[in-house]
Structures are given as C-alpha cells and as structure tokens.
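First up is the structure itself, then whatever we jot down about it.
Yeah, one chain of the complex is gone here, protein chain that is, but the others are all in their spots.
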C-alpha cells in the first residue's frame, strides 16, 4: 500500500470518528455538517481505491463493472437516507446538481486551468463525442416526464407508470453502455491509466477495507442527511440550493479533482471522458435506480418530474458542453464561460 | 419486370381487393384496419417502383422531381381523407409521427442493426450533415406558429395568416431544396443506386400501373381513414397515439425497410441520407401543402399550431439526430438509445 493511500484511509477514519462524535453529541449543526461532508468525501476515495484494487484481481472488465456499481455508493447512501427523511426535493436537486457541477463547473475548471497551463487543447479521439452524444440522449429521455407534467398532457394522471417505464428504459441503456464500454471497440473506449497496475493490496486487506468503508459510508451518510437540514436552516440556505450546489459538490469533490488534474497535465481527451462519463452514470444509472428503489423504501417517492428550472438548466448544460466537445478544441475562455454559466444557474436557485 | 416486382403488384392487388370486401361488408373494424393498412403499404411500394421506372425514361433530374411529387402520394391521400373526416389532430400527429419515426425509430434501428453487424460506422461525406442542418432549420420554421400560440403573443389572433405565410415559406424552401438536390454540387448530393438502371418496364405498362396504383391508393386511403376510428376505439387507443405511432408506421413501413437494409449493408452515408431526407420532405413539403389544401377541402383546417408536447418531442428528435450525424461515427449503443427515446415519447402519448 502506498503512503498516499494509507494517509487517505487514516484521514477517512479520523473524519468519520469525529463526525460520529459530533453527531451523538448534538453539537453545532454547521460544524457537524462540514465534518460529516469531509468524512463522506474521504470515505468515497477509500471505496474508489479499494474497488480499483479488487478489480485488478478480477481483470479489466470486472473493474469497470465494479466501478459502475460501487463508484457512486456514498452518493447512493446519501440519497437513500434523504428519501427516507422525506427530502425528495433535495435528492432531485442533488442528482441534477451533480450533473451540472460536472458538465459546467468541473468541466469549466478543467478547460480553464488546462487552457491557461497548456494553451489551446485539442480533442483527438472519439470517446468525448460519444459520451456527450449519449448524454444528450439521456437528457432527452430524462426530460420526457417533466415535459409531460409541464405541458399538462393527459399522461399527467399516469406519472407513476411513466416514471417506472422511464426508469426501466434508462437502466437498460445503462446496462448496454456499461457492456459497450467494457467490450466495445478499443479505439472508442478511453484507455485506462497504466501507472497503477503494478502494485496491489493483499486480497483480505482489500475486502476488509472495502467492507469497512462501505459500512462507514452508510453510517456517515445517515449523519450527513440528519445534519443537512439544521445546518442549512442556520445558514439561511433553501433546500433546492442545498441539494443543487452543496450536496452535489460535497458528494463529488475529490472525484472531480482527478478530472481537473488530468486536464492540467494536458490529457484533454481522457479528462473530458472522466468528467462527462460521471454525469452520464448519474443520468442513466443512479437516478433511475433511486426512482425504482423509492417505491420500496417507505419514504418519499422520487419522481423524474423535476422543477422546470432544473430541466431547463440541465438542457443548457448538456447543449453547451456538447458544443464545446464537438468544437474539437478548447480554450481557457470557454472554460471561464462555463464557470460563469454555472454561477448564474446557481444564483437563480439562491432565492429558492 | 423482375419477379419481386410482380409479386409486390400481385400482393397489392389482393390486399386492396380484400380491403374493399371488408370495407363494404362492414366487417370487424380491427381486421379491416389491418388489411387496409397492408394494402396501403403495398400500393405505396408499387407507386414507388412505377415512379422509378417512369423516371428512367425521363432522366435522373425528372426522377427526383417525380419521386418528390409522387413518393408521398398515399400518405397525401390518407391525410386528405382524414382532414375531410374532421380528424385534423390525427393528421398533425401522423405527420409529426412520421418525422419522429424516421429520425428516432428507423434511424435508431439502422444504427443499431448496422452497428451490430458492421461495428463502428463512419459517415464520410457531406449529405447527412447537410440534410440534418436543413432539418433543424425546417423545425425552427415549423415551430414558430406553435410558439406564437403557446406564449400567447399578439400574433395569436392572426394564426390563419401566419399559417399561410409559414406554408408558403416552407414550400419555397422545398422547391429550392428539390432544385438543389437535382442540380447541386455532385460531391454533396447522395449518389443514386446504380444496380437498377438496366431493366425498364415498357412505357404503357408503367403508366397503367402508376395510374392504377394511384387510383387504388386513393380508394384504399378512404377506407383506411374510415376504419381507423372504430378500430382505435375497440383497441382503446386515443387519436393522437393512433396518428403518431400507428398511422405513421403504417404509412412508412416498407419505405423505411430500405434505409435499414442499406445500414446493415454498411452503406451508412446513403442510409442516413435516405432516412433523414424522408423527414425533410414531410416537414418542407407534405405538411405545408396539406395546410394550404385544407382551406379548399371543406373539412377540418390543418394548422401548424401543434400540441406543445409534439413540438417538444420534435425538438428532441431533431437535436438528438443532428448530434449523432455530426458525431461523424456511430455505434450500436447510440441506435439503442434512439430506439429507447422513441419508446419513451410514444409512452408519453399513450395516455392521450
């Protein structure tokens, strides 16, 4: 195990322990929220590292499936606890906020910092275009229930059936795209990072860490959701903004640093694939899974019918990022404009 | 005359005769509807073959004009009879449904089956991009009256004038694009299939078959429209869904098989041109022609003002297919996603 990995595990342990203490001591809500968020972010990293280690024993195909299944585990826990607490609106906002955060803020930072460091950056290969095309298709599918509701079509009275049908179609596409990216044309699929393939943790260690981090993430997610409402109240932040910006950024913070680092290192194609693929997994996988699960959880029902402004923001983000990818080359100015657009959309939700 | 062509003519004759018997015998509505739909589809094929034969005597330019004029003849008849029966809503849905069917379902099947057979498919040349760009322009023009109506602008009180103005502009663009594809830059225009240019029917036979199929299509269209309403009622299908999915697929079924076959044979460029050009002809030609005709037919007036959900579905279909074409390469996964989107849109209209 590398020193960096050990540090992350230690950090996650300390943060999780602190979060637990603050939770049971009913301490200051904002402090508890910040520490729990930090614990969640570091646990997400540990789950990511352990998944990768496990994958190495099982071959590259299995790694992909494991990463698809476990990569969003902490976010999944947070959303489940939030749904059980009746916070369907926060969950919707957090899911859309994760996509907006990836497609505008993180993508913008990657282009801006990458462009300042490396000048004009060129996308050579197919994967970014492919991902962005699938993202537009996913958006279109995701938008159908909200449009049905907004435009008061007759299907409005059958939204439950429509939700379930949409969820099943999206999960079929998720399965197909996971299969595609595993078995698909080598020229299209993004190359895996080569450097880390040598060192592997012992199998028992890997399993213990993965299990421990998973259980830990479940507990911390629960505390995070419980700390969310009082913290937001004492900061004067509304539910939608909390989900859209704060939960979304807390849930993806460290994962996103990877994409930005790749861009600064001038690996634009790979950076764009990592960043936008993360959006795609939420749209095709996490969101429909949670919609189906919500019918069994006994809390709030999660619907694909979103606040119109969320759908419109998503449309802007998807179209804008698609044009930037199809452009074939990027400049820091485009990154800055993406960041600006993210700030404007966030501002529009500030007065929720 | 080839054996296949003779078989089609025989099939059309038998189906049309059967449809006539069922019509005048007032038989079971669903059975009458299915047989009449089959008769219409085979007659459409006969009209297509006869038009092509006639064109060969007149040169390639005239073939194009004839195909533009006669290619949608059976659909034109169905729409005219439906308007006379007061079914303006069905006609609107059928026209938009034909575009959705081409741009999502048929295009999706072509990419999916072509991709499974041939792996990644690449679009080399200009025609698909050009057609898809014109389709976006056609959509924008088509959307103006509905937007005017939805957004309650002052022009709402002058929709008849706006409809006629839009129809004239679209028909001018249709004439210009027909001229362009006939006389235009050889590098842009899709090459015609070479194989069939040798054999030609005798001229009198061609004219008799063309005339007979045309008259037959007119009668069968009338029966089709009359069978439509009772059949839909006994199947529990609403008018919009009937037009959008059933009439649209029945009207284009065989024509569409050609595009899919081309994709499976790995002629992606040509397949995409055929499939998307069909959408373009409906948007620029058939729809505005019917709007103008409706003022003289004495039935329902056909308006460009569509149900908002139809316009939004059209927007999604046009944007999505544009990005797939601009992508420059296609994979079976994109085809599957298009089919999924078609199913979702159809589902949204199921509870009409």
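The letters A and B name the chains in turn, as written, and every chain counts its residues from 1.
Operating definition for what follows: a contact is a pair of C-beta atoms (placed from the backbone, for glycine too) under 8 Å apart; a residue touches a chain by one contact, two chains touch by 3 or more.
Quick caveat, the model's predicted, so the values are computed rather than measured.
Taking the complete complex into account, B:129 is the one of B:56, B:84 or B:129 that touches the chain left out. Shown as candidates are B:116, B:172, B:257 or B:301; the residue that touches the absent chain is B:172.
Considering the full assembly, B:322 is the residue among B:22, B:309, B:322 or B:344 that touches the omitted chain. Screening B:144, B:264 or B:297 against the full complex identifies B:144 as the residue touching the chain left out.
For subunit A, the residues in touch with the chain missing from this view are 119-120, 238, 307-309, 312, 316, 319-320, 323-324, 326-329, 331-334, 336-338, 340-341, 343-345, 347-352. Against the chain not shown here, subunit B presents residues 126, 129-130, 132-134, 136-138, 140-141, 143-145, 147-148, 151, 153-155, 157-158, 162, 165-166, 169-170, 172-173, 176-177, 180, 184-185, 187-188, 319, 322, 326.
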